[in-house]
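Worksheet: the structure to be examined is printed underneath.
Up next is subunit A:
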Amino acid sequence: MKILLRQARVVDPANNLDDIRDILIDRGKIEKVASFISAPVEQTIDCKGKIIIPGIVDMHVHLREPGREDKETIASGTKAALKGGVTTILAMPNTNPAIDSVEQVRLLKSIIKETAQANVVISAAITKGRLGKELTEIPKLKKEGIVAITDDGSSVDSSLLLSKALRKAKEHKIVVICHCEDRLLSGNGVVNLGAVSTRLGLRGISKESEYKRVQRDIQLAEKARCPVHIAHVSCKESVEIIARAKRKGIKVTAETAPHYFALSEEELLTYDTNLKMNPPLRSKADVAAIKQGLIKGTIDVIASDHAPHTISEKDIEFDRAEFGIIGLETELSVAITELISQRLLTWSDLVRKISLMPARILGIDKGTLGEGKSADLVVIDPNKEWVVQKEGLVSKSKNSPFIGRQLKGVVEYAVFGGKIAYKSQ
Partner candidate 1 sequence: MAETQVWNKKDLLGLEYLSKEEIELILNTADSFKEVTTREIKKVPALRGKTVVNLFYEPSTRTRVSFELAAKRLSADVINIAVETSSVKKGETLIDTGRNIEALKADIIVVRHNSSGAAMMLAQHVNISVVNAGDGWHEHPTQALLDMFTLKEKLGRLEGIRVSIVGDIAHSRVARSNIWGLTKLGAKVTVCAPKILIPPGIEEMGASVTYNIDEALTDADAVNVLRMQFERDEADAFPKQLEYFKKFGITQERLAKAKKDLIVMHPGPINRGIEISSEVADCPQSVILEQVTNGIAVRMAVLFLVSQARDTGKNENPS
Partner candidate 2 sequence: MKEKAKVLDQETINRSLMRIAHEIVEKNKGIQDVCLVGIRTRGVYLAERLAGLIKKIENKDICVGILDITLYRDDLTLISNQPILRKTEIDFDISDKNIVLVDDVLYSGRTIRAAMDAIIDLGRPKTVQLAVLIDRGHRELPIRPDYIGKNIPTAKNEMVQVKLAEVDGIDEVVITEKDGGNAGLE
């Protein structure tokens, strides 16, 4: 189907573009991008005043299938993604069972083929069962098409094992995504360790448990001469360590989630479990450091760490509630509200963080609006304000910290593979 998108501000850093353009889509691809296009088409959409960006590539999403389809499925998760402007998802492997073998990857691929509404790429676990004892068969998994390995949810405690994994990953050109947490230090903590945890009477998770592991993982990556990607960076010290490593020329990329630059620990005084995640919300100083990290380029990627949980797992006592919040449907708006409106990032910077860089790190051909590329793109009204309502959430789970809050920026259309996969009401 031929679609013409007219006169949007097209932001495509992959092609150094930030200007008003027409985009012609045909047979699932971007046929043409030009100042003015005149062609017979089946559908024309007037995009004056709107912004078009390449579809968001969210490289940290928990889709929960197989195993916990009550929380989310590939189908519902990808549907929620499209509403948020996300057209490519990297599925995290901490499902039940974990994606740690060829059989599991194949099973997942078939579920994706049958039910996914958007593009889902696969990551596998670093260790079998994510138990941190035995490596998975990385070469075989690579053959099945995985693009990354991670034990996310846990860190690989054994330096020896992680080093081996890094070497294998380098050999087979897969990125290693590191969840940095020293469980011996974080223990049974549930919120950031500090004045707020003291006031709340809750066990604290020290920042040390994160940044010390970031330090270690970077050092191992340096030794193995293998690039490494640090997931969900939450604190000032981690940002500093990553900045120093980059200055030294070590190949490290880093990612943060919207809640780490939108929310701080003071919000937790109401014991709202929709603010409980791991790593936890940190202090205002850390929020400022994360923002600086994004501005200076220390943090390369914004990814949601979308972690759906059912009511029975969240609507309980704070210390017993599951860690994690959903984020696919709000990440773009939160980024616009906190970063674009505040003039901390330009649109090009933002698109780099949410689309181009994730695609490059994963080695997939996304995050670009070049002619001939797959037509995955988002039409955004950047000024429209909306209030996040529980009833309006598409995800199966409703554990969002932004319910009731006003955000700026709405996805009007999500185009996936040249088809309009989502249209706002």
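Selection rule, in plain terms: all candidates are chains of the complex that A comes from, given by their letters.
Going forward, a contact is a pair of C-beta atoms (placed from the backbone, for glycine too) under 8 Å apart; a residue touches a chain by one contact, two chains touch by 3 or more; residues count from 1.
Note that the structure is predicted; figures quoted are calculated from it, not measured.
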Result, touching chain for subunit A in the complex among 1 or 2: 1
Residues on subunit A engaged by candidate 1 in the complex (per definition of touch): 187-188, 193-202, 204, 270-271, 312, 315-320
